[in-house]
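A single protein chain has been omitted; all remaining protein chains appear in their positions.
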Amino acid sequence: MYFIQHIESITHQDSFRKENLWSNLKPLDSDHALISPDYKSYIPAATLRRLSTILRMGITASKECQEKVFTEFDSISVGTGLGCLTDTEKFLLTINTVSGDILSPTAFIQSTHNTISGQISLDLKNHAYNMTHTQNAISFEVALTDAMLCVYEGKKSVLTGAADEAISFLERLRGTLIKTTHPFTSGVTFAVISPNKNQSIAHIQACEVLVSDQTENAVPEFLKKHRCELKDADLILEAGEQFASTGKKHVNFLTYSGYYQSASAFAFHLAHDWFIENKTAQKALIINNLESGKLGLTLLSRNEA
Amino acid sequence: MSDLKENLKAQIIEQLNLEDLTPADIQDDAPLFGDQGLGLDSIDALEFIVLLDANYGIKITDPNQGKEIFQSVNTLADYISKNQ
Partner (left out) sequence: MHIYVTGYGIISSIGENVEETLHALRSEKTGIRQGQKTYTERFKVGEIRWSNNELVERFSLTQHASRTALLGMIAAKEAFKNHKLLAEIKTGLISGTSVGGMDVSELAYKDFLNSKTDDLNTYRNHPNGTTSEQIAKELGIDGYVNTISTACSSAANSIMLGARMLLSGQLDRVVAGGTDGLSQFTISGFRSLMIFDDEWCRPFDETRKGLNLGEGAGFLVLETEETIRKTGKKPLAVLSGWSNASDAYHQTASSPEGLGATLSMKGALEVAGLKPEDIDYINAHGTATPNNDLSESHGIRAIFGDAVPPFSSTKAYTGHTLAASGGIEAVLGILALHNGSLLPNLNFSQAIEETRLTPIKNYSEGHEIKHILSNSFGFGGNNSTIILSKI
């Protein structure tokens, strides 16, 4: 069993250190902005000064998770769709504008995708398995399946999650490469998964990814494999509008998260908190159809009392 | 020389994003690296090389050279005035 022990998000919603995301949830309006905690109380000044926002968010959410679960993480598995975009663009700017050979290295160092998970291990002084997965819109799900694999192999306290950040350059790709009407946003979600129930209220029943041109039958097949049907889902969270849902409650999570490649990690947090919001809910399904040609499917269930 | 040191301190703060510091917080002879001083590390040493190139036209090609030069604001200023 894959019990969710704790979960934290830093997003454009008031989502950090909250009992239940649904109580303050609002559709993003025109003056939405990232709601940042006080990073200084989580990250030493000597480290903080260099870090881009996505790194600050990742470390802070992870650290809060570590403080809540006590047991030192014995695996870390992080997903990111586009990685550290701010530093990537900064270094591209440097190499195109600075003449000569002497270039500032900091943006380059922090441009690599695994800076997020690497900084988490550095900050927590954690020597465990440390993995960074990136598969466009299903980056969170591939990281989550690895985290579940770690639990399957016997790990007891696995940190998993995803992080992505918006840069203004993305607006240039709107309508052509990125077809969405939702605002580009930044977000991180981190969760701790364990084989022990402890105080957990919900567990991950299954998570699967599919990269294929043929995804039409994937949802019913996935549900059938895990012995349930669409009507059993008390909540269906999905990203594309084309999915004809017959669930009891159907939510397009991008309305709340905005668009970022690993936004389904926020949906995972929403799904978890639905079991707090709705005392009778038993199952929540996330259909991550953010990009065509790939699908992430995650099924959460309330723990038995 | 004191102008050079004051400029240097401002440039160090900017180049290394030492947002919480003002030039007055950096003593001329205080160690810049290690736990006793500002706590700077090997990445900052590379940023110092960028600073010297961009602001003073001084090129350091061997990072090992930096160990002596970047000890304090005094040693930096001394090196700049001799090599500019």
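Note that the chains are named A and B in the order they appear, and that numbering of residues resets to 1 at the start of each chain.
Convention: a contact is a pair of C-beta atoms (placed from the backbone, for glycine too) under 8 Å apart; a residue touches a chain by one contact, two chains touch by 3 or more.
The structure displayed is predicted, hence computed values, not measured ones.
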*Could you list, sorted by label, every displayed chain in contact with the chain left out?*
A, B
*For the chain that's not shown, point to the residue among A:126, A:185 or A:301 touching it.*
A:126
*Which residue from A:69, A:103, A:201 or A:230 sits in contact with the chain not drawn here?*
A:103
_Residue, one of A:41, A:176, A:217 or A:280, that touches the chain absent here_ = A:176
_Among A:28, A:142 or A:192, exactly one should touch the missing chain; which is it?_
A:142
*Thinking of the whole complex, not just what is shown, which of A:117, A:200 or A:257 touches the missing chain?*
A:117
_Full-complex contact with the absent chain, from B:12, B:26 or B:49_ = B:49
*asked:* Using the document's contact rule, name the residues of chain A that touch the chain not shown here.
replied: 76, 80-83, 91-97, 101-105, 108-115, 117-119, 121-122, 124-136, 139, 142, 145-146, 149, 152-153, 172-173, 176-177, 209-213, 293-294
*Touching the missing chain, which residues of chain B?*
41-43, 46, 49, 61-63
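We take it that only the chains that are shown with their structure count from here on.
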*Note which residues of chain B are touching chain A in the complex, please.*
15-20, 39, 43, 46-47, 49-50, 53-54, 59
*Note which residues of chain A are touching chain B in the complex, please.*
45-46, 49-50, 100, 102-106, 109
